[in-house]
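The structure appears below as structure tokens.
Removed from the display is one protein chain of the complex; every other protein chain stays in position.
Labels A, B and C are assigned to the chains in the order they are written; within every chain, residues are numbered from 1.
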Amino acid sequence: MQRIPVGLVGITGYTGMELARILLNHPRFELVRATSRTEAGRPLVDFYPFLQGTPLAELTLTPPDAKDLAQACQVVFLAIPHGAAMDYAAELLAAGLKVVDLSADFRIKDAGVYAAWYGLEHRHPGLIGEAVYGLPERYAAQIAKARLIANPGCYPTSVILGLWPALEAGIIDAHDIVADSKSGTSGAGRKAAVGTLFAEVSDSFRAYNLGKHRHTPEIEQELSALAGADLTISFNPHLLPINRGILSTLYARLTSAMTQGDVQALYEKHYARHPWVRVLPAGRLPETRWVRGTMFCDLGVVVDPRTNRLIVCSAIDNVCRGASGQAVACANLMSGLPLDDGLKLAPLMP
Amino acid sequence: MQRIPVGLVGITGYTGMELARILLNHPRFELVRATSRTEAGRPLVDFYPFLQGTPLAELTLTPPDAKDLAQACQVVFLAIPHGAAMDYAAELLAAGLKVVDLSADFRIKDAGVYAAWYGLEHRHPGLIGEAVYGLPERYAAQIAKARLIANPGCYPTSVILGLWPALEAGIIDAHDIVADSKSGTSGAGRKAAVGTLFAEVSDSFRAYNLGKHRHTPEIEQELSALAGADLTISFNPHLLPINRGILSTLYARLTSAMTQGDVQALYEKHYARHPWVRVLPAGRLPETRWVRGTMFCDLGVVVDPRTNRLIVCSAIDNVCRGASGQAVACANLMSGLPLDDGLKLAPLMP
Amino acid sequence: MQRIPVGLVGITGYTGMELARILLNHPRFELVRATSRTEAGRPLVDFYPFLQGTPLAELTLTPPDAKDLAQACQVVFLAIPHGAAMDYAAELLAAGLKVVDLSADFRIKDAGVYAAWYGLEHRHPGLIGEAVYGLPERYAAQIAKARLIANPGCYPTSVILGLWPALEAGIIDAHDIVADSKSGTSGAGRKAAVGTLFAEVSDSFRAYNLGKHRHTPEIEQELSALAGADLTISFNPHLLPINRGILSTLYARLTSAMTQGDVQALYEKHYARHPWVRVLPAGRLPETRWVRGTMFCDLGVVVDPRTNRLIVCSAIDNVCRGASGQAVACANLMSGLPLDDGLKLAPLMP
Partner (left out) sequence: MQRIPVGLVGITGYTGMELARILLNHPRFELVRATSRTEAGRPLVDFYPFLQGTPLAELTLTPPDAKDLAQACQVVFLAIPHGAAMDYAAELLAAGLKVVDLSADFRIKDAGVYAAWYGLEHRHPGLIGEAVYGLPERYAAQIAKARLIANPGCYPTSVILGLWPALEAGIIDAHDIVADSKSGTSGAGRKAAVGTLFAEVSDSFRAYNLGKHRHTPEIEQELSALAGADLTISFNPHLLPINRGILSTLYARLTSAMTQGDVQALYEKHYARHPWVRVLPAGRLPETRWVRGTMFCDLGVVVDPRTNRLIVCSAIDNVCRGASGQAVACANLMSGLPLDDGLKLAPLMP
């Protein structure tokens, strides 16, 4: 069976590493290009020493040249910062490639909203319309036909999957939702910074960007579509002293009398055809380690009759499901492959 | 200056250890008794090896005998589980001692509520009325005159101090509050249990007891008093892979138009006379390490105009401020000492 | 292709979990039995909630009955404590099964040495002789023909692979070796115990059992065979606040003038045919995360001319390479499968 050549632009971050990990055992994709402006000519193992002895170790880094990528690859993953990604995407699309952009550049459909939250005018607004938001449970058909994927943010993946059934069924007040999200430190990226040093993060805990995080408009855009009306959410991130994992605790007011059993049944039915979303049995709550290294989104659903609230705990691996794994899932669909090719990943416990 | 003799009942947990740490440098208290039913006769250092070479190392454990404690001590700290503590408290009070009970046994004023949440009939309901809830910022005068202190729970300390100014000023809807609290693992105690093993907690994160934690009625009792009306709160604890520290993120709806500056001023004025509660300047959010090993409760106040919510982050050290340090503060007041004797503790960073 | 049925005796520990993780994606083995004396009848997912939604989730636990196991399986993995394992092994072998014993019961060839270090008379000394020490790089041929595998200990795996080339080549003094080993806390097992609680292990570090650890005779037995003479090693374990991973730093005196290049070449040549042992290029030292979740043993070799010492850092994942993964490798060979079936595992980074 012939393998489909794919490329990776950007190797310095954790999403690049995770793509390499996944692609190493992918049955159909072959990573044939990994690019770096400054390190071309060196083997990938110099930057990913954990790859020593694997088929990817000796892949030689190349400059990020669109023509070369277009000749060598069918799909390219952009694992570079927002702002930079939009230009690469435009160039690679023009060269005939399919692109999965892991940055935020094409997630927000309203260029004005993008500019307001990211402090940056979009330089390729014409491409925003055709970009498909790469949440496979929701947009599989469109993803399969897309040239350009806006790979979802990590926090939004956890929040959207956690609220979708309730919002769509109309059982909660769409205008009174609080998301208290906690992310592992890999979510802050692999850039040298005092704030994410081990001795600053370990044995401590803090919130940040309360009400102001850039994933907010992305969440609101997708939840509004599900609710059928514009909504505003209180989204509040926190930094966990763990490597990987997001747990979002989602608080909503029930608008009708629903029992634990009712909501449990609603969620289980909703996700019955989506095996990566695991609705835990009543009484069990997710742990980020249960999804470590996997595509799973684990949901724990709690009806609190004392306060008439629905509380949903939603856990994902921010690096796999919340970034590189989801990107591979999209690339699978874009390439006519089964959604879960290379993604039948089992959690590492402990 | 003569030292005041105090005793400790219960040495197996983290609160006992922390009391020893604090009392080691207390200018007026002297720990003269530490009791253990099973280990009497052995020196304290056998159980607290970190005390080697200090004046407390060779303190000989004694059986928990009320007469002996009453002869030797003026104040006794109960660092034993709820259920057991109420009987000891009754006995020690009868013997003429002052008692600071670190358990939950005397926190709930309504014996029926206690029974409902703790699954246990109170065996000394007559003492509940005279027990003073040991939150010094709120009940200093009563604490000073009390024989029996119900030392506050760790989560309640963080939640009550975080919401007090807003509730008392009536700027938030008292019936629409969500507390998303995260606690270090020392909060789960020092009992051998699979669920709190290192390899179960480290590099992971989870919620537990959503809407059902036993600290809920304690929080509601105190917040209702502040609001002047019975209220129900959605209280939701999570387990952090850190040793010490609680961060409660508190979500409330503003009932009037308040700016960041308004709320900031309200909080700063409210706590101006209470130096342990530090209202951080606007734009700064608490980190649990900034209160590590101290009596501080750090508050970060955020007004989110998009959702018209007040968000308060409240950070304490669950073992010191949330347990043993607060117990010593109460004992100070009960003994006519300055509130902060032995408690001018500086945070350990990192 | 027909799948080979295998069984697991013992589900409460981390090695059982890890076997489940590996077998989930094994191309030829199918886990058809998982036994528990006390929990028979319940589905495996009740104990391994991370398996929800996978083919193993609904596997019903059975009592550990030899006849049933023999009818259902070809190979059985014993993931139970030493002392208990020897009896099960004897019974299962008598019933016609092949057995991979993850405990220490058959590792020590001299029953007297076993008795001395484990405080236990061996009850099946007749089986010790036929048990093969399951280190595939060293005993692949014997493993392939064995009925009973003594799966190596985690520490010994790291120490033996780290010293093999040097000992066999005779370039170090076999009687002057120090192994300073550090293990993640999963190595202490999943038993409720105060000493391995999160709040006892996190943000701390300690040695234990210096010179007395039970893996010592196992290491000495295998190293003596390599050196061609009885040797004694100073083996000294430490407890790391990490989940998985062992790093052994091995100190030996060079007996002849060897350069970094000489030793590097010796090690690279020695392991050229053993891709799981990765000799890192000169100047690079192993990190336990580079082998996380994998079968790799990463070796960093340093010649220190100032002290004329050879220092080898040897890193493995104690749960995978040091236990369950190695057990599967043995089972592969015993079943006529390629060594690395189901074991082409990529490290999880970070």
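By definition in this document, contacts are C-beta pairs under 8 Å (C-beta built on N, C-alpha and C of every residue); 3 or more make two chains touch, one makes a residue touch a chain.
The structure presented is a predicted model; accordingly, all values stated were derived computationally and were not measured.
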Contact with the hidden chain (one of C:51, C:188, C:233 or C:279): C:233
Residue, one of C:188, C:242 or C:258, that touches the chain absent here: C:242
Hidden partner chain, touching residue among A:197, A:229 or A:272: A:197
Of A:241, A:293, A:325 or A:347, the residue in touch with the unshown chain: A:241
Contact footprint on chain C, counting only the chain that is left out: 176, 178, 180, 182, 199-200, 202-208, 210-211, 232-234, 236, 238, 240-245, 247, 249, 251, 285-289, 292, 300, 302, 304, 306-307, 309, 311, 313, 315, 350
Residue ranges of chain B at the interface with the undisplayed chain: 14, 17-18, 21-22, 24-25, 48-50, 52-54, 186, 202-203, 243-244, 275, 278, 280, 284, 287, 289-293, 296, 298, 319, 344, 346-350
Missing-partner contacts on chain A, residue numbers: 14, 184-186, 188, 190-194, 196-203, 241-243
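FYI, only the chains that are shown with their structure count from here on.
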Between chain C and chain B, distance of the C-alpha-averaged centres to the nearest whole Å: 45
Chain A and chain B: spacing of chain centres that average the CA atoms, whole Å: 39
Sites on chain B at which at least two other chains make contact: 199-200, 202-203, 241-243
